[in-house]
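Each remark here refers to the structure printed beneath this line.
Of the protein chains in this complex, all but one are displayed in their positions.
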Amino acid sequence: MRTTLIVGGARSGKSRRALELAGHLPAERVFIATAERSDAEMAARIERHRRDRGPEFATVEAPIDLVEALETASGPDRVVIVDCLTLWLGNLMHYERDVDAHSAALVAFLKTAPGPVILVSNEVGTGLVPTAYLGRAFRDAQGELNQAVAAVCECVEFMVAGFPMVVKPR
Amino acid sequence: MRTTLIVGGARSGKSRRALELAGHLPAERVFIATAERSDAEMAARIERHRRDRGPEFATVEAPIDLVEALETASGPDRVVIVDCLTLWLGNLMHYERDVDAHSAALVAFLKTAPGPVILVSNEVGTGLVPTAYLGRAFRDAQGELNQAVAAVCECVEFMVAGFPMVVKPR
Partner (left out) sequence: MRTTLIVGGARSGKSRRALELAGHLPAERVFIATAERSDAEMAARIERHRRDRGPEFATVEAPIDLVEALETASGPDRVVIVDCLTLWLGNLMHYERDVDAHSAALVAFLKTAPGPVILVSNEVGTGLVPTAYLGRAFRDAQGELNQAVAAVCECVEFMVAGFPMVVKPR
């Protein structure tokens, strides 16, 4: 397994699934957290995730420069988890970065990743149409990012109630 | 089949699927409704569901005390439907009950249920992040409840457009 995308709703077990998959690999472990410590709620979530995954993971925080972090961290003897693309996308849009360019760079990296990478992302498109323009723009961008990443990943899973459903079989 | 969780979106056919599964079992039938008759819209929904399932079901209303209702209703010759965990969770939070304790009691019951139990619950986590704190808290709690119940159920299904997709095979 080289590259895996885990998609799902909030609290559907995506992060735990990523840790489980990483645990099957005989490799050093790096966790790239894309969350920004923007408020107390988010900081608490970051710390809960850090506790959950234990000390065997080196943690890198990359709210914006995900691809650079991946280039540094990824290697044949290391499994890298990216958690998650949704927060990364939110940060890119919040700080008005070029989403298409960052997305293309991520896709290019994944096509030739030197070691296993497991990416976590949210499905955000199956509620009602958001009333706010920004909500619709984010929803569209997230759907397009998920499609672009899924297209180049070797395996895609969709999480429901903690269990993976196979979307793109390895 | 002992315990089954049916997860899905609004009007995805969850209740009908629960009735269909129950219909395959040669057993007395009990329907535990967790809805509270809080307004006319909800009362109409309760009555529509009651009509849909017909007179062969004994109906118990348990907006809060679901586990006690299950302990009373469940037995080797009875199939019990719980419809649904989402309204139950909403009631627990609305009346400020201890969600973790109630959730743990439900999980403990399901591990040794004396007869078949079919539980219905909503997937609520695949829209945009709710802007309100309470919305995020509910969404997280629902996701965690679904994971906890799914972990101990023998079978989990995800409903799409009226059809079940197998999440955890029986």
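Here are some notes:
Here the chain labels run A and B in written order, and each chain numbers its own residues starting at 1.
Please note the rule applied: contacts are C-beta pairs under 8 Å (C-beta built on N, C-alpha and C of every residue); 3 or more make two chains touch, one makes a residue touch a chain.
Being a predicted model, the structure only gives us computed values, none of them experimental.
When the missing chain is restored to the complex, the residue among A:19, A:62, A:82 or A:156 that touches it is A:156. Of the listed positions A:27, A:64, A:99 or A:165, the one in contact with the omitted chain in the full complex is A:165. From the options B:11, B:37 or B:94, the residue with contact to the chain not on display is B:11. The omitted chain makes contact with chain B at the following residues, 8-13, 41, 122-128, 130, 135, 138-139, 160-163, 165.
Residues of chain A that touch the chain left out of the display are 5, 7, 9, 121, 123-129, 133, 136, 139-140, 142-144, 146-147, 149-151, 156, 158, 165, 167-168.
The rule is simple: only the chains that are shown with their structure count from here on.
When chain A is laid over chain B using CA atoms, the rotation angle comes to 120 degrees (nearest 5). Put simply, the C-alpha centre of chain A and that of chain B have 31 angstrom between them.
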